[in-house]
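A single protein chain has been removed from this complex, and every other one stays in its place.
Labels A, B and C are assigned to the chains in the order they are written; within every chain, residues are numbered from 1.
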Amino acid sequence: MWTEIIELQGQLIDAYILPRVLDEIVRSGGDFELERMEFGKRQEDPSHAVLRVMAPSQSAMEAIIRSVRRLGAQVDDEGDAALSSADCDGAFPEDFYATTNLKTWVRSQGEWLEAEDIEMDCGIVVERTPDRHLARCIPMHRVRKGQLVVVGHRGVRVEPLERPKERELFQFMSSTVSSEKPKLTIIRDIANRMLECREKGEKVLLVGGPAIIHTGAGPVLERIIHRGLLHVLFAGNALAAHDIEAAMFGTSLGVALERGMPVRHGHQNHLRAINRIRRLGGIAQAVEKGVLTRGVMHACIQRGVEMVLAGSIRDDGPLPDVITDSLEAQEAMRRCLPGVGMALLVATTLHSVAAGNLLPAHVLTVCVDINASTVTKLMDRGTFQAAGVVMDAESFLREMETCLGPGDVRHEK
Amino acid sequence: MWTEIIELQGQLIDAYILPRVLDEIVRSGGDFELERMEFGKRQEDPSHAVLRVMAPSQSAMEAIIRSVRRLGAQVDDEGDAALSSADCDGAFPEDFYATTNLKTWVRSQGEWLEAEDIEMDCGIVVERTPDRHLARCIPMHRVRKGQLVVVGHRGVRVEPLERPKERELFQFMSSTVSSEKPKLTIIRDIANRMLECREKGEKVLLVGGPAIIHTGAGPVLERIIHRGLLHVLFAGNALAAHDIEAAMFGTSLGVALERGMPVRHGHQNHLRAINRIRRLGGIAQAVEKGVLTRGVMHACIQRGVEMVLAGSIRDDGPLPDVITDSLEAQEAMRRCLPGVGMALLVATTLHSVAAGNLLPAHVLTVCVDINASTVTKLMDRGTFQAAGVVMDAESFLREMETCLGPGDVRHEK
Amino acid sequence: MWTEIIELQGQLIDAYILPRVLDEIVRSGGDFELERMEFGKRQEDPSHAVLRVMAPSQSAMEAIIRSVRRLGAQVDDEGDAALSSADCDGAFPEDFYATTNLKTWVRSQGEWLEAEDIEMDCGIVVERTPDRHLARCIPMHRVRKGQLVVVGHRGVRVEPLERPKERELFQFMSSTVSSEKPKLTIIRDIANRMLECREKGEKVLLVGGPAIIHTGAGPVLERIIHRGLLHVLFAGNALAAHDIEAAMFGTSLGVALERGMPVRHGHQNHLRAINRIRRLGGIAQAVEKGVLTRGVMHACIQRGVEMVLAGSIRDDGPLPDVITDSLEAQEAMRRCLPGVGMALLVATTLHSVAAGNLLPAHVLTVCVDINASTVTKLMDRGTFQAAGVVMDAESFLREMETCLGPGDVRHEK
Partner (left out) sequence: MWTEIIELQGQLIDAYILPRVLDEIVRSGGDFELERMEFGKRQEDPSHAVLRVMAPSQSAMEAIIRSVRRLGAQVDDEGDAALSSADCDGAFPEDFYATTNLKTWVRSQGEWLEAEDIEMDCGIVVERTPDRHLARCIPMHRVRKGQLVVVGHRGVRVEPLERPKERELFQFMSSTVSSEKPKLTIIRDIANRMLECREKGEKVLLVGGPAIIHTGAGPVLERIIHRGLLHVLFAGNALAAHDIEAAMFGTSLGVALERGMPVRHGHQNHLRAINRIRRLGGIAQAVEKGVLTRGVMHACIQRGVEMVLAGSIRDDGPLPDVITDSLEAQEAMRRCLPGVGMALLVATTLHSVAAGNLLPAHVLTVCVDINASTVTKLMDRGTFQAAGVVMDAESFLREMETCLGPGDVRHEK
């Protein structure tokens, strides 16, 4: 029988960590004895527990430790993380450590290094040079032969997502994606956090689908951008193309936004808009030459919003600004993430899941969609921190603008 | 070979009547010759066509005439409608004429009588006394032994739903229930029609589900009622109970509407609200005694809104005002319909389908639901005139209030 | 400072009871000290904890005790439940104890009585006569003046729903209503439990919507009934009417089930079917007279399935067997529930929520719907034990029949 002592510390009770650890041990075929247990007298005090864990084999013990560490437990006399040299470009060694989106530390030469650029479903490489000693999270395709990759689970710790008091509303939301809840309070809360982000100098990211334009919410988004409340935009060819269509022809997918009626031959308008931008070389050029004078794209160019337009196989055109290679587009998105404090994912499944894959768990993430299954899908794919609001894009943006209150555009420039 | 001459008159081209008639004839195993055809030169002019219809048997000819009459065609030398005496209470003779929700005329003693109280899926009885001679549409359960019921299709004409110019927006909507359309224009149009109804002295009917309260839109609806813009309310126990819960406890289904968070033991609040009203004898009594001082129900009582609360098997309580028998509830709804010019069906499938069954086709009908399938279901059940808006109840009502503009409550009293 | 000692016993860790109790205390403004704590060494051993709870006021202490008792905690020196005499018919005293659907005990004259007929959102009356001493759960409308009603939370205990090992699959399902899961295993599991129910002599309840007939799954359900695997059916007028329409005309809502195409004038078929049954006096009479010779209703009559057809305001007709009063229909459903071990809620929101309100938490409950929001709604309304399968009714029933394996109809009679 293999035995090991593990220690647990933190909000064992409140965050359900203790029961999950014990559950995990027993399910893995192991057993435990509670050596010591000190409860914090008050909820905010940390608790402390020492467990003697028994397992039928070394590999079973490994499995247990891997599991409980994921829950925040610490194991005595832990060694360094095992490292293995990548034997080819673009793929990890077979037993690479696969990351979560939680804060992660790797022990190397006795030192705990926080992995930089943490992101879901990647691997961790350790760089040791005389100058620097660091751990970095990298996607599979970026690994190069010879890099030192963390393998197995020893010497790796993740920090579980604590339930912060201040995020209570978000917590409530994340458990309930129903369309039958009062939404105004939630939107007010989101608006306040956006204002806070601006105050704290954190960036706000919007990941948006074309329904924002189709439903007539383009002008709302435009005003929010002009108020300096959005700093990064991830979208596809469609949002940009229909926004430009709206600016040039007053339609979106051929439907007149003013009158809500389809326009004769209007379904060609987005093609003509794309074609015109292609003739000019890009969106910025169109703004410069006075061909594009309003809309979301225009506002982004004017306000210097960082923008990644990622291509997809259903694109018409596409616009010259669209990055058609999906790996390049992912990399472009990664470059925008540092400094982002809040992410709004509005009316797009593809781009929301893509952004969700890249966002660290500590970024406040709100997913707005008229279809509850989009939020479910996001969480099924690992973006547990996302809070869902089931409503249409236009109503969401319009009510959020109201909650943001009157803003003086000039002063914010 | 049986032959008959039929005449078609009206918007044969614009409303696709001619092609559908010809199609019908050929499909029924018949054949036709176009005797004469006079097209209206302009779209608004009526067209006129005379067809010689041939059928292999008398019954086939009957079937053809039945079909084309449904499309508005008139048949020469048509006789009176056949009548059959009901041989038991609560059921029609086997071959009773089943109604649509379109305007319908029955020929009796050479006279064309418009069927009163027209409604879908019912029968028509003819009353002939020295004093009066009329046709009336009645539901199955109401027929009494001895009443004269129209059987077969001879001597019955229906008026197809013309495409009125002024309803264009509605027409567009009714073909598209997508959530990806600009909605503000549509809501503005709905708001204008509500104002028009008030001017014309027509009643506006709201059929509403409890999500109106859950999503926090109760106060919006309350204000609209106080402005005198709603005259009839069809709902169930749930809308009323949660509205009263909100008025008494500030929660709906136990969620605090102000903060959007579930309240301790809050799930019992609606039970306590219902219990309290039951102890007082009814909603009106609670308003009178000052126990209920705000909310939608309070506004309805104060403004004299006609109200039918229909029971269902999922009800708690229910409130004393709820009509628990479904046939009685249907009858109560029927009594409210005369004078209704517009119907808003918001966030309820059950009550919307029920109201849709009762509404004549000429009433402007708008169905608002976050789930597109509710609208589809309504149309599958025969309420073809319904226009669908896919959005959540709260956003719809809030934006509609904005479109209604500022109203002076006092002057409208 | 008010102080009280409470004891917790059971699967404190595994079922997250301890952390939730502590959380509850602190949130209610109280504080605690852990007096004693004995963990079960193994997962299956019960744990035991003794807590000293402190509260700022008597009412705060009451609130805490109420909360933690809901979680299964026991409080020392607990007195009898307070009883209050009902002062009117059809309504409880103001502070009545509102039930959950969990097993519940009431202390009366020092004795713990299990409340009979437990059901969600009702009250509990205690009957004390020389002959009997019992507690019974009753709905609001059934209380009669003078009955002794439990008020407040003292002297009431509920048994939390334990996580039974054998229900693991169900547990997994209940946390995930996604359409993106392997369903065959789940359906196989459901089929096995149906077979088990038959072996154990427990009844299986089907709550079904008309989509079962519309999608062509009627014959599947018919065969399952003939195999003796269904014992109770809750449905509405629509399922029965369209089943009879299918038996008489081969259509459902006017669509030919064999060819999947709408039939000429077919939308009237359900009306003619209803009318015909009304002329005969009921479904059983139609079976007896040989007018109804197949279909789900025919099978139910032949196999003696207990059947409640509950009316709703959208009904045509309705069939004479339909109970049009919703309170009477609820009572009829209640009478069928004793002995039910499993409930399948298929393709109906209204009837599923209604049945969910009545079912005790220990009945295995599966909710099948093509729309994930139906399952969410069921859980939002308190039927936490329901497991959700997102798929269409026809595929579910067809695959379940396959999983049930070949059955010999004759031997089972």
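Following the convention adopted for this analysis, contacts are C-beta pairs under 8 Å (C-beta built on N, C-alpha and C of every residue); 3 or more make two chains touch, one makes a residue touch a chain.
Values in this document were obtained by computation on a predicted structure and should not be read as measured data.
Touch with the chain that is not drawn comes from one residue among C:103, C:142, C:181 or C:334, which is C:181. Screening A:276, A:303 or A:362 for touch with the missing chain picks out A:276. Looking at chain A, the residues touching the absent chain are 28, 63, 66-67, 88, 90-92, 94, 96, 98, 121, 140-141, 253, 264-265, 267-268, 271-272, 274-276, 278-279, 310-318, 324-330, 333, 349-351, 353-354, 357, 371, 373, 380, 382.
Although one chain is not displayed, chain B still touches it through residues 13-14, 16, 18-19, 22-23, 26, 31-34, 37, 39, 41-43, 176-180, 372-373, 376-377, 380. The missing chain lies against chain C, touching residues 168-169, 172, 179-186, 189, 210-211, 214-216, 252-253, 255, 257-262, 370, 390-392, 394-396, 398-399.
To be clear about the criterion, only the chains that are shown with their structure count from here on.
Residues touching across the chain B and chain C pair largely coincide in numbering: over half of the numbers involved belong to both copies.
Put simply, chain A has to spin 180° for its C-alpha atoms to lie on chain C, with the angle rounded to a multiple of 5. Measuring from the averaged C-alpha position of chain A to that of chain B gives a distance of 46 Å.
In chain A, the positions touching at least two other chains are 179-180.
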